[in-house]
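Missing here: one protein chain of the complex. Every other protein chain is in place.
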Amino acid sequence: MKKNKKMVLFVSLILAFALVVTGCTSKPALEEAAGEIKIAVVGPMTGDSAQYGQAFKKATELLAKKVNEAGGVNGKKIKLEIVDDKNDAKEATNVAQKLVSDQDVIGVIGHFSSTASLAASPIYQRAGLVELSPTSSHPDFTSQGTFMFRNVNTQAIEGPILADFAVKDLQKKNIAVIYINNDWGITAKDNFVSAAEALGANITAVESFIGGQTKDFTPTITKIKNTKPDLLFLAAMYSETGMIAQQIKQLDYDIELLGTSSLNNQQLIELAGPAVEGLYLTNNYFPEDPSENVQGFVQEFKEAYGTEPDQFAAVAYDSLDMMISALKVSGPDRAKLRDALAEIKDYPGVTGKTTFNENRDVLKDMIIMQIKDGKFTLFKK
Amino acid sequence: MILQQLINGLTLGSTYALTAVGYSMVFGILELVNFSHGSVYMVGAFLTLIFLTSLKLNFFVSFLLSIILTGLLGILIDKVSLYPLRRKNAPKVTALISTIGVSIFLQNLVMLVWGSETKNFPLVINPGAVELMGVKVSFLQMIIFSMCLVIMIGLNTMIQKTRIGKAMRATAQNAEAAKLMGIDINRVIMITFFIGSALASVAGTMVGMYYQTIDPYIGYMAGLKAFAAAVLGGIGVLPGAIIGGLLIGVIETLSAAYINSGYRDAIAFAVLVLMLVIKPSGLLGKQVSKKV
Partner (left out) sequence: MKLLHKGIDFYMNHKKLLIMMLLVPIMAVPFFGFSPYMMRMITLSGIYIILALSLNLLTGFTGQVSLGHAAFYGIGAYTSALLAIRFDLSFVYTAIAGGLVAGFFGLLLGLPTLRLNGTYLSIVTLGFCEITRLVALNWMDLTRGPMGLTGIPLPKVFSWVIDKDAEFFYLILILIILTWVAINNLIKSRTGRALISIREDELAAEAMGINILKYKLIAFTTAAFFAGIAGSFYAHYASFIDPQSFTFDESIQILSMVILGGMGSNLGAAFGAVILVSIPEMLRGLQEYRMLMYGAVLVIMMLMRPQGLLGNVKLGDILNKKPVNEEEVSQDA
């Protein structure tokens, strides 16, 4: 008897809890403030990639606040809905379904990884909702449908630039590669390797690791050391690059490093300090860029959060700003927003001049930077 | 190169072994798998780092504080998530889920408080190395390896020779009987959790120092591997945990070096499965006679 009572109590508790929570979450739909335009920002707010989602969040909230203080878009305030997808394909599709169901959402900034963006894309496409990813560089992403946009160079563009620099400028003939075993890492590696080989370089070793899982790189590094390369190309995010660089130093190995624009983050230097000294990387956003909009952005970001904005924050900021400028033309309408966004030409962003091509991909100018005396410095324009 | 790879493997294995000892101890006494152990290991590493960098304390003071606090955290976890289940005589498998809940909670708590970025762990020990027959062995590698041995011998002595060790063994054999003999079971369990978690903090700090980086997710894979190591060696047997850890470390390193770096964890797990099929109670585990 006592047991049954307890069970009933527990079940009803859960139901009550469920009701309260669903009640809370469905409320905003009722408000339906006429003076607002709702834009969703989706990324990993929890999980092992949360720092990137947080960068999205900080940058877009900063911009939305600024735009709203200046009167909003055609008199309407921007309302951001920050959503967590844990960088997981299944969660991403759930989020997408939720967002397309909410008719107030006019556009989506996200998702972070290509895997999440790809998984969610059929849902956005079917519903006709813009999915503008600041970071998904998987070649298939924008070919999923006409509502998929990206604001990042694909690896088909970045890989050859890196290979060209390695072989022609640095005069390296024997190159080893370590890549992160995800869709981004594989395309980055493939594009770099084929371009470098075409230029006559010899690839001595190609090794992979699993992001968030592999923490010990000593066997890989020891193996690479034995193939005697004179340059090591890293297709990895900054946190793993920091770890690899530290362990290279631990093993008392001396090799020049080259990386992609994903390393453009002050955290890398804080993390690995002297171990990444001399590392080369490509880039399209440079916090020390003297131009007015970059300095303005860096200043505002520093004032709000106390840290320098990284590549991910910059590109999310640009993405939202492009969407807002498209909204000024289209008004709050999902389909019209897509058309207006596709029309954007030579948008002057903090990550360089941006134009969407017919595949809704971008081509941004890239510069080469080097870490020198613990700072990102311009190496070659 | 093979010698160098062996050194790499033994160091990696030592880090697993250090964590596996904690798993094995708790299992030995309570016969339940504490899935929050990986997260405790991570918290230990973070605590040392925070005392060291934010409070600017001396390394040894930070380390000691972290060991004590992490040990207390272990007791707290037991009191909150396991003791009530024990009292209700709940199936052991519920403890698995409840400790997984604790693990998720701790991971996200650390992430909220200190951020999810990978953090630098400053070098506090001279990074020098000794060269032997063309193989470099760093001081840190030697420290980790010897720490592992010292802890194993120390624990084993404690369990075999001291009063509390005797109480632990008695509890492990038959908790009910031990209680009747006047052993304070709850005290034994508390001490077990304290030591197990304190050791996780030692492991976390050592690993943090070795790789010079930590993040809130280091506990996940380390926890799984340590669990595997403890089982491979024969769960509940302390020297088994060390041997299991070293073995998994070496196998993983050699597979990455000579087979395929993408399959390193898969090969390590495959060897584990194979060994258990051949020797179902782990390398040093005793074949438990089934109680009828």
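All chains are identified by letter, namely A and B, in their written order; residue positions are counted from 1 within each chain.
Simple rule for what comes next: a contact is a pair of C-beta atoms (placed from the backbone, for glycine too) under 8 Å apart; a residue touches a chain by one contact, two chains touch by 3 or more.
Since this is a predicted model, take the numbers as computed values, not measurements.
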For a quick check of understanding: of A:39, A:59 or A:118, which residue touches the chain that isn't displayed? A:118
Contact partner of the left-out chain, one of B:58, B:162, B:186 or B:260: B:260
The one residue from B:133, B:180 or B:277 touching the chain left out of view is B:277
Out of A:210, A:255 or A:329, only one touches the absent chain, namely A:210
Of the candidates B:5, B:62, B:103 or B:192, the residue in contact with the absent chain is B:103
Tell me which stretches of chain B touch the chain missing from the display. 27, 31-33, 80-81, 84-85, 88-94, 96-98, 100-109, 111-112, 224, 227-228, 231, 235, 260, 262-263, 265-266, 269-270, 272-273, 276-277, 280-282, 290-292
The missing chain sits against chain A at residues 1, 4-8, 10-11, 14, 18, 21-22, 24-25, 45-47, 50, 54, 82-84, 86, 88-90, 93-95, 97-98, 100-101, 115, 118-119, 122, 138, 140, 144, 181-183, 185-186, 208, 210
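Methods note: only the chains that are shown with their structure count from here on.
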Please tell me the distance, in whole Å, between the geometric centres of chain A and chain B computed from their C-alpha atoms. 35
What part of chain A is in contact with chain B in the complex they form? 46-51, 54, 181, 207-210, 212-216, 218-220, 222-223, 226, 239, 242-243, 246-247, 250-252, 267, 270-273
Going by the contact rule set out above, which residues of chain B touch chain A in the complex? 1, 4-5, 8-9, 11-12, 108, 111, 115-120, 127, 129, 136, 138, 140, 207, 210-213, 215-218, 220-222, 252-254, 256-257, 261-262, 264-265
